[in-house]
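Below: one structure in structure tokens.
As you look at this complex, bear in mind that one protein chain is not there, while each of the others sits in place.
This part shows chain A:
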């Protein structure tokens, strides 16, 4: 049994040590908001925070998560969708299919935590998540709004 702290709660999970954190979250912990897109750290759909750092969970063996590290998933970003980014996402009607948006939001939240007033270039440099629906301009506009910066 592995012990993980997910969204502030300690969970015991039964998984082989080389199982990617993504699949432990989705299948053993039962939190499916974190998405599978590529499995090779190329798309960002699986982004979670580990002690605040944006991490592509599809490529992190669960055994590499250290005891006591806090894993934050989209389900834990705020209790009631009240994070400034979630509100900005709603204002800009960002999602289309929405599949990439958990990852986009988690990447954006880590970005703003580290850099509260990013420039457009800094946003583009950090936000490398793929969105096949093409919501990029709205993602950027929503990040700007949440950060209180104007383009």
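Annotations
In the analysis below, contacts are C-beta pairs under 8 Å (C-beta built on N, C-alpha and C of every residue); 3 or more make two chains touch, one makes a residue touch a chain; residues count from 1.
Methods note: contacts and distances are computed from a predicted model.
Only one of "Urease accessory protein UreF", "Aldehyde dehydrogenase", "NADH ubiquinone oxidoreductase, 20 kDa subunit" or "Cell division ATP-binding protein FtsE" fits the UniProt record of the hidden chain, and that name is "Aldehyde dehydrogenase". Across A:9, A:63, A:81 or A:119, the single residue that touches the chain missing here is A:81. For the chain left out of this panel, the touching residue among A:6, A:100 or A:146 is A:100. The missing chain lies against chain A, touching residues 15-16, 19-20, 23, 26-28, 30-40, 42-43, 45, 73-75, 77-78, 81, 86, 89-90, 93-102, 105, 123-125, 127-140.
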